[in-house]
Structure formats: C-alpha cells, structure tokens
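If you scroll down you'll find the structure; I have some questions about it.
The other protein chains are all here in position, but one chain of the complex has been omitted.
After this line comes chain A, so read on.
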Amino acid sequence: MAEENYKEYLAARVLTDNRPATYRLLSRALKVNVNTAKQMLYEFHSKQNAKKPKSVHATYLLTGKKRSSEHSNGIKGKDGEDTVMRSSPYMSSMPEPEAPAEEPVSKTSIVLAREEELEKTKAEFDEITSIHIYSLEPGPIENLNVLSVCNQEVATEYANEDPLARWRVYGCIHNPYIKRRTTKYNPAPQKPATKPASKPSATTAAKKEETAAPARRGSASEANISGRSTPQPGPTTASLKRSDSKSNVKKNMTAGDIFKSFAKAKPKAKEAEKSKESTPAPAEDEQMQGMSEDEGDADDEPQVQFDKEKAETARKAREEREEKLRKMMEADIEMSDAPPEAENDSQDAPLDKEATSKSAESEATVIVQGGRRRGRRRVMKKKTVKDEDGYLVTKEEPVWESFSEDEPQPKKPKPAPKPASTAKGKKGGKQGQGSIASFFTKG
C-alpha cells in the first residue's frame, strides 16, 4: 500500500505544496524502510521528469573515496586561508615533514550535491561506494540548508514513536544493548495519561496522611503546584513510600523533642502540641521538596502527582494549619512554611528561611557559622546520592549542616550539631524560638 501512497504523498508535498521531501521524511511518513524510500524518490523523480522535464529537482548523496590529489588540494586551500599564522611550523626545523610520511589515513567522503553539480562531484571521486537521492524539491534550490527543515519535521512530528523500535520500521542500525528508562520524566507538556499511574501513589500517600502529620498533604500539593508533576513509576512509588514513612517517623521523634522543650517553655501545651505536629512537618517537607527538586533535574526521579481537587483541599488544610502556626509562632516560621508554594525555584526562598533560622540560632548558641546557610540543600543532596535508594533524604544531621563557598573548615560542623542541639533543647526551653532552631539544626 505504501507503494501506492508514495506517489500521492510526494505529489502533494513536492508538486502541490512546493516543499522539499527527503528520503527520511518519506520513510517516516509512509513507515517504510529508508532504503525503500530512497528508491521511491528515484522512481518518482524519473517518472515525473519523463512526463514533464524539470518538474522535479533532486539532490544526491554520494559516498566514497575522493581522489587524493583533489582532496588534498581542497584541504590545503582551506587550511591556508584560516591558518596563516600557523604556517611557521612548516618552515621551522621541527620534525613536521615526517608526519605526513606516515601511511595515509583512509578517508570516506559523504557529499550532498544538487543534480546540477552531480556529474562534477562524481568526477571528484575515485570510487563511489554508494549513491542515492537525498531529497526532491519542486525546483533548483539555492540554499541546501532548507533541507534540514525536513529533519526538524522528522524530529518533531514523529517524536512519539518508540525510538527503540525505529530500526524495525525504518531500517536504521539496531542496537540491542541500548536501554531506555520508561519511568521517565516526560519533557512534553503534562499529559493526562500520567494519571492512572499516579493514582496509587496518591492513595498510599493519602493513607499515610491519616497516620502521620497531616501537613504532608500540603507538601504534596506543593509538588503538584510547582508544575513538576511527573509520571509515577511502580518501583519509585515504593521507594518514595518508604522514604515518606521513614521521614514521618523521624519527624515524630524530633517533634517529640521539640514538644518537650515547648512544654517547658509555654503553658499552652495544647497549642504546642499542634505546633509540634504541624511545624516540623512543613519544614521537613519543604526541605525534601527542595531536595527532590534538585534531584528531579538531576536524575528524573519523578514525584507524586495528585489530583487537582486533592491538591486544593490539601492546600486549604495546610493554610489553616499555617494560620494556627502563625498565631503561635509569630512571623518567623510562617516564612519557612510558605515559600515553596510560590517560589519553588527561586533563590529567595532559602534565603528568607536562613535569615529566620539564623536569628533563632544565634540565641540558641550555635556557633560561628550563622550566616552561611546557603548550601544546606546541597549537603542534603549529597547524602541522598549516597543513600541506597538514592532518592531519599531522611538523615537529620547532614540535612542541616551548613555549607558555603566561604566555609573555611567544613568538616568541623559535622559532629557539632548533635551535642549542640541537645544543649539547645534545654536552652530552648526558655525561649520558644530557640527550640525551633534546635529542630532546624537537628533535622
């Protein structure tokens, strides 16, 4: 059937639309082998020109060995032009003259020529190993670069086909060893097709929300809002789940510490308890978020995709929580909670947070490196890479270790956080903000 279609296709494209068609485009359009497509071009070209001379114009691709004298002349001429100041080596006493004496390197030339230049180009060849029509155009073309439009068309219009199955249809060289990750971030605009895949993860996450900190939902919605929604593959769902649960456990533990300190500090234990549930979570989440943001770029690990409505409700819930939090914690913490929603990628978000946590920290007597928090995420990312899952950030201490380009002795802080944070825990008992900082340093 392709045998019949090609005439129509070429007639429509070349004669009616006045657009060039390459063998590659033809093979994609008709789903035939490229070599067949080349023959079709030839057939069409000869038939049409037999009917009406000069109605179709062709370009040819020649492959072979060029005549050596010819090509060396060509090369030299070219070289001479742009290597004027390089000419000194030839005159100097360096052993340059020996080098060309080595056995000549075999050189294959692939040349694209219009039919006008075909005979002349053929004459330059010593031996032509293959020749075929590259493209057909309605008339002689002045700039051969217009042909690259065809290849752009191939790249854009036929991009959805499975690239690993191409060889079967088009006859490019097959490589059985190449693997393509199917669970990948799709750069194309978000497709609804990803939904089914993401559903299970959403439900699992939802389940967890019941058991763990409710604010998780907020972060999940953030992931969605941030526009990074990606298909959710099976295996990574599992790993993600694990990470969630892990981090939740941790959260609760650290939150417990904080709670203690809060209980000491403030008479309103109830509110403090609420805060313990909500405050640590957003912080942690946002953090994870930041990290996975990085990772998402780096290794395409997809994130959870949620339904829009869910995201909406989640956001509401989160906002409520935020409100409560704000009442209790004053302006400080609210900042750390809010940014990811709006400015996920911007540098400002971490900065703001740093400022707040920094001030808190100085009260909490965490040592010198107060102002150098910019690199915290980065640290965490590294930990992640080392992790067996690679994806997860659940270790507390490295997370909040400070890092900066200016950091003179970066290894010292590592052991520091632990004792410091416990000390802080006590100290923070007197000051509400200090205790938050202790959470930050700890994780």
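Definition applied: a contact is a pair of C-beta atoms (placed from the backbone, for glycine too) under 8 Å apart; a residue touches a chain by one contact, two chains touch by 3 or more; residues count from 1.
One rule holds for everything that comes next: contacts and distances are computed from a predicted model.
Of the candidates "DNA polymeras-like protein subunit delta-2", "GTP-binding protein", "Pescadillo homolog" or "N-terminal E2 ubiquitin-conjugating enzyme", the chain left out of this view carries the UniProt protein name "DNA polymeras-like protein subunit delta-2". Only one residue in the set A:111, A:136 or A:325 touches the chain that does not appear here, and it is A:111. Considering A:11, A:34 or A:317, the position touching the chain not shown turns out to be A:34 (whole complex). Against the chain not shown here, chain A presents residues 3, 23-24, 27, 32-36, 38-40, 42-43, 46-47, 61, 63, 75, 79, 82-83, 85-86, 88-89, 92, 94-96, 99, 102, 105-114, 116-117, 120-122, 125, 127-134, 140-149, 151, 155, 163-164, 166-167, 170-182, 184-185, 187, 295, 297-301, 375, 378-379, 381-382, 384-385, 387, 389-391, 401, 403, 405, 407-408, 410.
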